[in-house]
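After this line comes chain A, so read on.
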Amino acid sequence: MKPHPLIEQLDKQAREKEGVFFAHIANRLGRDRITEKPVQPVRGVPDFWREYNLGEQERIELFMRNWESLGGTAKRFATKEEIAAFIDELAHGMSAKQIIRAKHGLLEEMKVDEKLSDLDMTIWEKDSPADLLAKAAGADIGITVVDFAVAHTGSVVVTSSPEKGRSLSLLPTIFIAIVPAGVIKTKMGEVMREVTKWNQNGMPAGIHFISGPSRSADIENDLTIGVHGPGIVYALVLDEK
Partner candidate 1 sequence: MSGFNPTSTLEERARVALNDEFLRNAVKYTTEKLRTNKKSATDELGNWEDWRDRGRMIRLHTIAHLDYYLSLFVENVRKAGGYVHFAKDTKEAVDITMKIMEAKKAKSVVKSKSMVSEEVHINHALEENDIEVVETDLGEYIIQLAGETPSHIIIPAIHKNKQQVADLFSAEAGETLPPVTKTLAGFARSKLREKFLEADIGMTGCNFAIAESGSMVLFSNEGNARMVSTVPKTQITFMGMERIIPSFEDLEVMASLLPRAATGQKLTVYMSAINGPKRSEDSDGPEEMHIIILDNGRSQQLGDPEFQEVLNCIRCGACLNACPVYRHVGGHTYGWVYSGPIGAVLTPVLNLDNREQWGEVANASTLCGACHEACPVKIPLHDMLVYIRRRNVEEGIVKKAEQLGMKGFQIVASNHRLFRSVLRFGKVAQLPLVKNGMISSKLGPLKAWNSFRHAPALAPQSFRDSWSELDQELKQTKNELPADIKQRMEEIVAKRGKQR
Partner candidate 2 sequence: MKVSLFITCLSDAIYPRVGQAMARLLHHYGIELHFPEVQTCCGQPAFNSGYWDTARESARTIIDAFEDSDFVIAPSGSCVSMIHHHYETLFVDEPIYLKKAKDLIAKSYEFTQFLVKVLGITDLGAHFPHKVTYHPSCHGTRLLGVKDEPYQLLEKVEGLEFVPLPYAEDCCGFGGTFAVKLSDISGAMVTEKAEHVLETQAEVLVGLDMGCLMNIGGRLQHAGKPIRVMHLAELLYEGVSKQS
């Protein structure tokens, strides 16, 4: 789509202006412009932190503990069937009406849709006829499979794609994150390293680290849960590959 002429004009102005802008910075710094990549004296975390690595069981346990301490619910399941049964029970137990989920092999294998066939289920997929954003906004539950999780911070990491909108983890009242045990890392840096690898081949538009339910303490320091994002968040860890 061709941009609006005003935007084109602004872009042109910016491209004309940037030389002066950067030259001014270099000038203030008392030197010519640097165009070669400078050597970073340090990059990333201290060495002792790089060496911090937990075993798989510890990673899973720490992740779950931290997620819970942030106000989320963490459960661990041996099989896909068990997760599907849990979601079934949860959705029906709370009389959910609308569900939205990512299009993901794992969710299909779980057969979640069969269990929830009596509910209004939307699948986030390319060329969906539905207004996905509106669907997500109206959904009681959003379900997605996370790309990574971080034990040390109790975070799940979701990236955006045509099969996995950002809204899934943001607009519904309840967010269910399916966390394959194998994607749980000890610390943030391991995710950063993976992300950096994508760098060359183009990144997803959004990378979101989510640590617990939405919260605020802006009114007299009273902790409130679920201000704009989901107030109820589940991390369902799956051992089965």
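Structure notes:
As a working rule, a residue touches a chain if its C-beta (ideal position, glycine included) is under 8 Å from a C-beta of that chain, and two chains touch if they have at least 3 such contacts; residues count from 1.
On how the list was made: all candidates are chains of the complex that A comes from, given by their letters.
The structure displayed is predicted, hence computed values, not measured ones.
Evaluated over the candidates 1 or 2, chain A touches in this complex the candidate numbered 1.
Interface of chain A with candidate 1 (complex): residues 3-7, 9-11, 13-14, 17-18, 21-26, 28-30, 33-38, 40-46, 48-49, 66, 70, 124, 126, 128, 132-134, 136-137, 152-155, 160-162, 165-167, 170, 187-189, 192-193, 195-196, 199, 202-222, 224, 226-230.
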